[in-house]
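A single protein chain has been omitted; all remaining protein chains appear in their positions.
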Amino acid sequence: MMRAPDTQITRPGLRAWLNSDAPASRFQARMIQLYLGWLKLRGNPLALIGFLIIVALVLMAIFAPWLATAEPSAQDLGQRLLPPGSAGHLLGTDELGRDIWSRIVYGSRITLMIVTLVAVTAPVFGLLVGTLAGYIGGWVDEVLMRVTDIFLAFPKLILALAFVAALGAGIENAILAISLTAWPPYARIARAETLTIRNADYIAAISLQGAGALHIITRHVWPMCLSSLIVRVTLDMAGIILTAAGLGFLGLGAQPPMPEWGAMISAGRKFVLDQWWVATMPGLAIFTVSLGFNLLGDGLRDILDPKKSKS
Amino acid sequence: MSDAGKGKVPALEISNLNVFFGHGESRFQAVKNVSFVLPEGASFGLVGESGSGKSTVLRAITGLVRDWSGTIKVAGSTLGERRETAFYRQVQMVFQDPYASLHPRHTVDRILSEPLRLHRIGDIDRRVLQALDDVGLPRAFRFRYPHQLSGGQRQRVAVARALMLEPRILLLDEPTSALDVSVQAEILNLLTDLRARRGLTYLMVSHDLAVVAHMCEQIAVMRLGEVVEVMGVEQMRQATPEDAYTQELLRASLGYDRDFFSAHMEE
């Protein structure tokens, strides 16, 4: 591969900086950790594929207006149900003559939004509940964990359906419903981790420096729970996308004409025998992204899990 | 605090300490009626085997164990139920296993600066570098993570952390038992030097009689929660303890003695 001359000069310097075993600043120490993580990721081909899929998804969402060949909701009834490869329609068109490729490209934004919003709400809430329950113990633990159990007692999709039915159909409510049903497992994980971390010597050591419970939970317990949560969230992402697609499919999630992938499959199922591509193309998109998250999650488990990487 | 009483008030005074574990029927007494006094600048050793309650005494002093009775006085003032902020600036502890006592995701810098931040002490950069110098660690180690350090280096970090708040009393819970012999010598020398330089008071717990004899002037032998004998280090070196259990401990720490131990094989 060709390299630009200036990168050739800076790269050895950057690499030395990242390989240094005597970092000179907090920033460098952090960057070295990130670099080591990247090296491990690179050493795991499947995880790297997963990572690249997710990166592609993000790029697709950002550059949607440039990648799309048509307006996602522009209808052209004269060009209905064209097969893939037709002139100007890479993946064909749907029953209203909309370009499927462009709809999938724009749909990536919706998928990404769902994923991001769920990822920043459910695990954070679960982490909060789990670490509080685990660290404080006693009746706080009892109350928080029983509430968690109640949520866990319902099948996820059914509970999400119930929430959406109560809140009203729509993409925002779908995300809210998914988040509401997704947090309990994270609370469980965080609590289990906290119970072991709580008795560690380094927690005793910091409490002997005079740190209070809140400081210990946020600065010392959270960083230790984070890696297993990140792994779990990544592995759950496929499920979350599928739930969102499922809600869309049932007409309770994204509403037409939004190019949400689940809703697209739902619309295409009427033609699945004669015009298979209408349902198949968004299905493939869901499949690819789910696969990407699963591969990345498996890889992250190897990279982040301190218990495993020790051996 | 008045300067007049200084020197006369013991650094640490423990009387009739009882410590309990568990609740209800399974409540069990781990420490029974333990009393001892550490004058300012003294070094006192607690020896015993597992289950003797020696580490529990330390945990009661630091407040890590809550269920205790008796009196603990630090520099003349009696400790209550909860430890106050000032306590942590007087008493600090070094833990047994340096692989477990440092947060695996924090750099040395963060480990050492955290006590300063908690107590709102300024001048953090200078103090952290000074602490590294004091325990004989290169300054280049400042932003390393614990897993990038050897066991001995980790224990130096742990000692440095305990000294960040400039305490008067250091509780040492088997500080070298997880280390190799040659590294143990380095850490013990470091602790000896620090004590001489700063006039620290040590309360050291160990199962190794030779280590305690090397570090302490007074030694209490504990068994099943009770102190069975208190002796000066000379008495111990001459192997003239009165208690039979202490005798056996001393024998055992000198190495394997075929004739003596073949007569003591039963559980």
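The chains carry the letters A and B, assigned in the order they are written, with residues numbered from 1 in each.
By our rule, a residue touches a chain if its C-beta (ideal position, glycine included) is under 8 Å from a C-beta of that chain, and two chains touch if they have at least 3 such contacts.
Heads up, the rule we're going with is that contacts and distances are computed from a predicted model.
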- [ ] Determine which name in "Ni/Fe hydrogenase subunit alpha", "Carboxypeptidase-like regulatory domain-containing protein", "3-(3-hydroxy-phenyl)propionate hydroxylase" or "ABC transporter ATP-binding protein" the UniProt entry assigns to the undisplayed chain of the complex.
- [x] "ABC transporter ATP-binding protein"
- [ ] Counting contacts across the entire complex, name the shown chains the missing chain touches.
- [x] B
Open item on the list: Tell me which of B:E84, B:D133 or B:D180 is the one touching the absent chain.
Closed with: B:D180
Open item on the list: Of the residues B:S77, B:Q130, B:Q148 or B:S253, I need the one that contacts the missing chain.
Closed with: B:S253
TODO: From the listed residues B:A60, B:L200, B:A213 or B:V227, report the one that touches the chain absent from this view.
DONE: B:A213
Open item on the list: On subunit B, where is the contact patch with the chain that was removed from view?
Closed with: 49-50, 151, 180-182, 184-186, 188-189, 192, 207, 209-211, 213-214, 233, 236-237, 239, 248-258, 261-262, 264-267
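Here is the rule we use: only the chains that are shown with their structure count from here on.
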Task: Centre distance in Å when subunit A and subunit B are each reduced to the mean of their C-alpha atoms - done: 47
- [ ] Sort out for me which residues of subunit B touch subunit A in the complex.
- [x] 62, 64, 83, 85, 88, 92-93, 95-97, 100-107, 109-110, 114-115, 118-119, 138, 140-141, 143-145, 148, 158, 161, 164-165
Open item on the list: Quick check on the complex: what are the subunit A residues that touch subunit B?
Closed with: 21-26, 28-29, 33, 200-202, 204-211, 215, 219-220, 223-224, 306
